[in-house]
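Of the protein chains in this complex, one is absent; all others appear in place.
Each chain carries a letter (A, B and C) given by its place in the written order, and its residues are counted from 1.
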Amino acid sequence: MALKTEEMVLNMGPQHPSTHGVLRLELQIDGEIIIDVIPHIGYLHRCFEKHAEAMTYPQIIPYTDRMDYLASMYNEFGYALAMERLMKIEVPERVEYIRVIMGELQRIASHLVALGTYGADIGAFTPFLFCFRDRERILHLFEITCGARLLYNYIWIGGLSHDLHPDFIRLTKEFIKDFRPNVKELNDLLSYNRIFIERTANVGVLPIDTAINYGVSGPNLRASGMKWDLRRDDPYSVYHKFDYEIPVGSGEKGKTGDCWDRYFIRVREMEESLKIIEQAIEQIPEGDVKSAIPKRVKPPEGQIYTRVENPRGELGYFIISDGSLNPSRVKVRAPSFVTMQIFPELCKGFMVADVVAILGSVDIVLGEIDR
Amino acid sequence: MKDYIVNFWQGLFTILIGMKVTFKHLFVPAVTIQYPSVKPQLPERERNRLYVNMDDCIGCDQCARACPVNCIEIETVKSVPGDDLGTTSNGKKKALWVTTFNIDFAKCCYCQLCVFPCPTECIYMTDVYEFSEFSRENLLYDFVTLLPEERIQKKKNFEEMQAKKEAEKAEAAKKAAEAKVAAQKEKPEVKPNDTSSENKEENK
Amino acid sequence: MKTAEEIFNLLKEKFGDAVIELKTDIPVEPFIVVDPLMVDKICSFLRDENELQLDSLMNLSGVDDANGEKVKDEKGLETIKGGTLSVYYHLESTKLKHKLTLKTSTDREKPEVVTVTEVWKGADWHEREAYDMYGIIFLNHPDLRRILMPYDWEFGFPLRKDYKNPEFYQGMKVPY
Partner (left out) sequence: MMYDWLYNLTGSEILSMFVVSLLPLFVFILPFALFAVLMERKVSAHMQDRLGPMRVGYHGILQTIADIIKLLQKEDLVPTATDKTLFNFAPLLVFMGSYAAFAAIPFSGFFIGSKIDLGIIFIVGVTGLVVAGILMAGWASNNKYSLLGAMRAAAQIISYEIPTLLIILTVIMVTGTLSLYDLSEMQTPYFWNWLILGGPAIGLEKVLLIPFMIMGCLIIYTSTLAEVNRTPFDIPEAESELVSGYHTEYSGMKFAMFFLAEYANMFAVSAIVAVLFFGGYQSPFGYLGNTLNLPWLIPIEQFFWFTSKGLFFVFVQMWLRWTLPRFRVDQLMAFCWKYLIPFSFVILLLVGLITLI
């Protein structure tokens, strides 16, 4: 007589230590094995799109920061780029370079948060603090240039709010010199640790075709083996001036596209960003950062869809302007929103502890999902 | 069988490497500071609490318009000609009495959009970050330097001046009307026949 | 690498009147206006045609064109009658590296568009968000319910231009 077992619905509720924000996962589990996951989002919905319709164009920039609050510099970058293409503004060379430097620093900071919290989710708490100690240095760099640590309102439409701080270059060079050995140390401590590999290899495998079909982008797509990076495939700003290679998941420790690949892609991407910053610092030209900022931002009637390579994936801005001072529609295509869609697919058949591992490796931010 | 041994050995070896890393960090000096006793040294472009230097403020409302969350509330009263409002630091003559200038720091998002458009640079961000309150109402800062009675007094002056101007305008209008009527009277001696327009004006 | 005109002509001969027009006057990107009830066939053609291979849906967004005329009813509540709600599809081919924008518009009272979830499974949540924010009903969508707003929010669709915040939602005061 077979043992009568029942499924249990476990609520990994909005307040849970490892859901990276207010996300409610309804897990149907049989014992420890997951049968189905139903994500419920919307707990952090702050109506960004409704606000944007009531604001003038420059006033929207502080709101874009609050969407993906871990990579707000890149949100502004995407928005400013979309507006400049809409209004056909030519931005001075120095502004482009500073934006690339700030964007790449923000990518390293955002990846450090992703790697640190991922280590903490799996159980190792020390790498979390090592990552945050290094991230603190980047936040200090941002603080001396624009005054804020997390939500910058630094990249404006047509330029920047402040020029670089006099000793920004020196501090960045010091940071790069100290950061490289730290990345190696993080690898020793976590990446190649047998238990960490045991917990992440062959877990939550994302095949390439489902990834493209779902529109997944960024590190999660590259971890599945596809060489797709918007900085190279849909070039914007001055990224074409630097040489860096795009790391692609190769299934070192398990199948390609598993949690370990998604984790290790971010580690290698940090090293690539370091290279970009070094080259950008050498070639940075002189110039006035506020010369191309329009007095009154009044774009012609029209619409534009621009996308940038946010640390979490492809961040797209679809802006429709009806010629007045306020936009008639700003739609944001958030990478975490699309990644969250594929999350139930990744979790089926794994255990409760793996849900946490997969959620950490996919690196979502709820501010961006709920907008 | 081979990967069984390799698995075990690799497990042991990576654990020892990990332990070497953490042991090395036992002797690395701490990076944290003891906050209340050791205050962090903030850079000069720090963006924390706003400060408005009221003698430079000419009440132009630029900052209130630039604020994305409308947390600045300004009310100005025109000055009576006799008043002396003083001049701003860069020598511009002030023309408006600013009777209310509130910034609600509970709503402010510290984005510094208000600092850039200010013509006299009287609103800027200081590096004071320890200003939390127990109740949200205390975060509503009032920057006006006039006493409450002075504000009412300024409003009253303006109303009186307004009333006086109305009165003058009314008299001027009446005088103009009489002048027109008087002009009308000299014209009829010249043309006795248009009596109908005359009594129309009289009963106006 | 196909430009919008070539794709438009290709679609025109294949689907005839379902493909309404190609708009190029509005700045930056030309887009093709398509009949809302034929969207899924057109999209599956766009994806499977080996010259086009538009295999990734970058973005699907609902838009309130607000081109109806404003009507003030007795309480001074301003509502827009008539006019259209439209849905924009931004497609992209990762293999042939070209992009395309599609637009469909449905009338405001009974907005119905066929779902494209079979073509790109990524559209599922985007469509649910468009329904949640604009009330555009996507026919035979696997599970069309609200995604960002609370599931039982019955005060209309927030992103429409004539949306008014309710006073109370389950006893909680809504306006800030």
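As a working rule, a residue touches a chain if its C-beta (ideal position, glycine included) is under 8 Å from a C-beta of that chain, and two chains touch if they have at least 3 such contacts.
What you are looking at is a predicted structure, and each value in this text was computed from that prediction instead of being measured.
Novice: Using the whole complex, pick out the displayed chains that touch the missing one.
Specialist: A, B
Novice: Any idea which of A:H45, A:R137, A:R199 or A:R266 touches the chain not displayed?
Specialist: A:R199
Novice: Which of these touches the unseen chain: A:E7, A:E32, A:E245 or A:E301?
Specialist: Touches the omitted chain: A:E32.
Novice: Looking at A:F130, A:F175, A:Y214 or A:W260, which residue reaches the missing chain?
Specialist: Selected residue, touching the omitted chain: A:F130.
Novice: For subunit B, which residues reach the chain that was dropped from this view?
Specialist: The missing chain touches subunit B at positions 4, 8, 15, 18-19, 21-23, 25-26, 28-32, 34.
Novice: What is the set of subunit A residues that contact the non-displayed chain in the whole complex?
Specialist: 8, 10-11, 16-18, 32, 119-126, 129-130, 133, 189-190, 193, 195-196, 198-199, 351-356
As a convention for this text, only the chains that are shown with their structure count from here on.
Novice: Could you put a whole-Å number on the gap between the CA centroids of subunit A and subunit C?
Specialist: Taking the average C-alpha coordinate of subunit A and of subunit C, the gap between them is 26 Å.
Novice: Can you work out the whole-Å distance between the CA centroids of subunit B and subunit C?
Specialist: Roughly 41 Å, centre to centre.
Novice: Touching at least two other chains at once: which residues of subunit A meet that condition?
Specialist: If we look for residues of subunit A contacting two or more partner chains, we find none.
Novice: Two or more other chains touching the same residue: where does that happen in subunit B?
Specialist: none
Novice: Okay, in this complex, where on subunit A does subunit B touch?
Specialist: 55, 58-63, 126, 133, 136, 143-148, 151, 153, 161-162, 165, 185, 188-190, 192-195
Novice: Once bound in the complex, which stretches of subunit B touch subunit A?
Specialist: The contact residues of subunit B facing subunit A are 7, 10-11, 14-15, 17-18, 20-22, 25, 31, 42-43, 45-47, 66-68, 109-113, 116, 125.
Novice: Spell out the residues on subunit A that touch subunit C in their complex, using ranges where they run on.
Specialist: Against subunit C, the touching part of subunit A is residues 41-42, 45, 47, 49-50, 85-86, 210, 212-216, 226, 228, 233, 300-305, 307, 314, 316, 318, 320, 328-329, 331, 333, 337-338, 340-341, 370-371.
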